[in-house]
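Notes for the one structure printed next.
Note that this complex is displayed minus one protein chain, with the remaining chains in position.
What follows is subunit A.
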Amino acid sequence: MQLPQFPGTNIEILLYENVSNVDAIRSRVVELPYAFIDASAICSVEQIMSAIYRVMIEANYNRLRTKTLHSEILLALSPTSNIGEAFKRFGLKENTKNLFMIQITQDKTSNVDKTLVKGDIIEFKDESIERMSDIETIKKIYKIDQSLHLKNNTQLSRAVVDAIQLRGL
């Protein structure tokens, strides 16, 4: 898919469930031309998409703080500008079961290697994502006060999007 403002950039997002080869992917994460994100830290489509949008704004109108657009997505998801922390929170962990594999390229055609991750591809939509998210962890990552009134996922997601759009500014 493309973002309307950046028609020359192609974005591929795959959501995997029950992944069995996380270890193998983790050991090669640096060399692989994708962003891998632990799905438990994600609560909505707009969380992922607003981070990608932020990456595109930084890439086009400011500067990147990491080496690639892919690592920049992990930073963009984070509420702080500490890159190590961002990788720890949003990157793959030993016990990661579900994950996002994201590719940003400047070509029109996608060339995502669908054999890389061993798991079930499921539709990239809120209902699937919500099944995988760990709400308590997300609230902790974004320092969203437990006592806060954010009753449902829509509201949690809104607070998360705010944090993503404003990080480090």
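Here is the rule we use: a contact is a pair of C-beta atoms (placed from the backbone, for glycine too) under 8 Å apart; a residue touches a chain by one contact, two chains touch by 3 or more; residues count from 1.
Rule of thumb we're sticking to: contacts and distances are computed from a predicted model.
Here one chain is missing from view; checked against "Cleavage and polyadenylation specificity factor subunit 3-II", "tRNA (adenine(58)-N(1))-methyltransferase", "Adenylyltransferase and sulfurtransferase MOCS3" or "EKC/KEOPS complex subunit BUD32", UniProt names that protein "EKC/KEOPS complex subunit BUD32".
When the whole complex is considered, the residue among A:A24, A:L64, A:I121 or A:L166 that touches the unshown chain is A:L166.
Among the residues A:M49, A:I83 or A:L116, only A:M49 touches the chain that is left out of the figure.
Mapped onto subunit A, the footprint of the missing chain covers residues 1-5, 7, 45-46, 49-50, 52-54, 57, 61-62, 125, 148-149, 158-159, 161-163, 165-166, 169.
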